[in-house]
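One structure, as structure tokens, below. Some questions next.
With one protein chain withheld, the remaining protein chains of the complex are depicted in position.
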Amino acid sequence: MALKASEINESVRWQDLTEGLKIFEPGTSKQFCTGEWRTETPVWDQEKCKQCLLCVPYCPDSSIPVEDKKRKDFDLDHCKGCGICVKACPFKAISMREGQ
Amino acid sequence: MSENRLYTEPVAGIPDRMSGNEAVANAIRQINPDVMPAFPITPSTEIPQFVATMISNGVIDTEFIPVESEHSSMSAAMGASAAGARTLTATSSCGLAYMWEMLYVAASDRLPIVMAVVNRALTGPININADHSDSMGARDSGWIQIYAENNQEVYDNFIQAYPIAEHKDVMLPVMICQDGFITSHAVENITLLPDEPVKAFAGEFEPEHYLLKKDETMAVGPYAVSKYCMEAKKAQAEAMKRAKDVILEVGKQFGEMSGRSYGFFEGYELEDAEYVCVAIGSACGTIKEAIRALRARGIKAGLLKVRVFRPFPAEEIAIALQNAKVIAIMDRCEGYSAQGGPLAADVMAALYRAKNQAEAFNVLYGLSGRDVQVEDIESLYAQMQQIAEGAAYETYQYMGLRE
Partner (left out) sequence: MEQTFNFKEIQNREDRLAPGHRMCAGCGGTIATRNVLKALHPGDKAVIGNATGCLEVSTFMYPYTAYEDSYIHTAFANAGATLAGAETAYRALKKKGKIDDTYKFITFGGDGGTYDIGLQSLSGAMERGHDMVYVCYDNGAYMNTGIQRSSATPTYADTTTTPAGKVSNGKPQTRKDLAQIMAAHHIPYVGQTTFIGNMKDLYTKAEKAIYTPGAAFLNVLAPCPRGWRYETGDLVEICKSAVETCYWPLFEVIDGKWILSYKPKNKLPLEDFLKRQGRFKHLFKPGNEHLIEAFQAEVDKRWEELLFLCQE
């Protein structure tokens, strides 16, 4: 009983699911890799990037990590490759390439 | 209801007089739950009115939410219960029907909400009087259902509701049902318990997990794929099975406190009875009256009054009926199945599994408040005697119908 989300999978017995299918941990979706959905992948050009962070709020997948008010490289485990960040960037510092 | 009855602690052991709705309001006063969303509907309207009045006068500090519909009252009850509050609501008839969608969710989310159901016919035609079509329609929603014959029982049942619902082996919502007007509005003798033992009996709601728990988040109500849903339903079904032991234990403990013990059902002159009515609710008082007259004439008439309909105590009922020759299962609710009502369906199945060979048939009675007279019941027992002697009978019949 009382398994962690990371221990719950489709072969777990009924006795071991959480009561009422409630989850008692935050943000467990991070364990699920949506990066596999990508058909195109964003490429970050650090040279061109001015660290304005305008790309960050436009990411639907919270996949542009920010630390100390500076963006880091894409979280490709979760980025779905929508390309909104390319258009949000005023400095053409992001481009898309084919594939994963 | 006089203000006195609502606001003041009853004197231990001294009989009082009040309606069923007042009895529920008194239990609520003594328990002082955290949150009550409700929307008025006859004949349960008085319950939220009494609660609002008690709040307005500082008698209890429950938060009342005057929602705009019953769908919202059950939804708000779910939000409140999930957040960690002891929660109740009250409704009847179409109000219960309007909650239907949410009843299933409340049970599957394992939220121990208590609902005072004042049974009334479902529309149509629109009618405000007692029958069981509202709660019977919700019999498969995953709620525990406990029914009362009279005001005393509805008060006693309400006090037992939270200890059952919130028990860690159960965590299911509970309906405390009584018959509209017949018990909800009729004033009867009742003995209330003093406040302190009731408060102690109800205890505090201390859920293991809740939305507002310090240092823990909780997410409620996921989308679940088939790989999880069936297992979740099995877990919920097992909780309903475990509720049987908890209901008996709570009924026993209540007896130790009050002198009035409760089980799944009450047998009245049942042990040696050859002719048995199985029924739910206020009509059982009328049936008992008929039985007293019949027994005086030497007729072995008896009653099995079902108190707990969900979980359904099938094996226990079958054992209690093992000596009966003829059984009339009485439904105050049409099932429109072309073969009878819901109580009959479950009792017949219980008899079959127990290989009981008694003659059993279903009697539809009291729909939409149709009066039930002692003479009607005596005629029914007379029919049972004829059946025992070989008379043919319909397995699905109406009582008190013009035809």
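Going in written order, the chains are labelled A and B, and every chain counts its residues from 1.
We adopt the following convention: a contact is a pair of C-beta atoms (placed from the backbone, for glycine too) under 8 Å apart; a residue touches a chain by one contact, two chains touch by 3 or more.
None of the values given here were measured: they were computed from a predicted structure.
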{"item": "Contact with the hidden chain (one of B:10, B:79, B:302 or B:369)", "value": "B:79"}
{"item": "Residue of B:46, B:109 or B:179 in touch with the missing chain, whole complex considered", "value": "B:109"}
{"item": "Where the unshown chain meets chain A, residue by residue", "value": "5, 8, 18, 21, 23, 25-34, 37-38, 53-54, 56-63, 66-69, 71, 75, 77-78, 80-84, 86-88"}
{"item": "Absent chain, residues of chain B that touch it", "value": "34-35, 37, 61-63, 65-69, 71-73, 75-85, 87, 101-102, 105, 109, 211-212, 214, 217-225, 228"}
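The criterion applied here is as follows: only the chains that are shown with their structure count from here on.
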{"item": "Separation of mean Cα positions, chain B and chain A [Å, integer]", "value": "50"}
{"item": "Of all residues in chain A, those that touch chain B in their complex", "value": "10, 12-15, 17, 19-26"}
{"item": "Complex interface listing, chain B residues touching chain A", "value": "108-111, 171, 209, 216-220, 222, 224-225, 227-228, 230-232, 234-236, 238"}
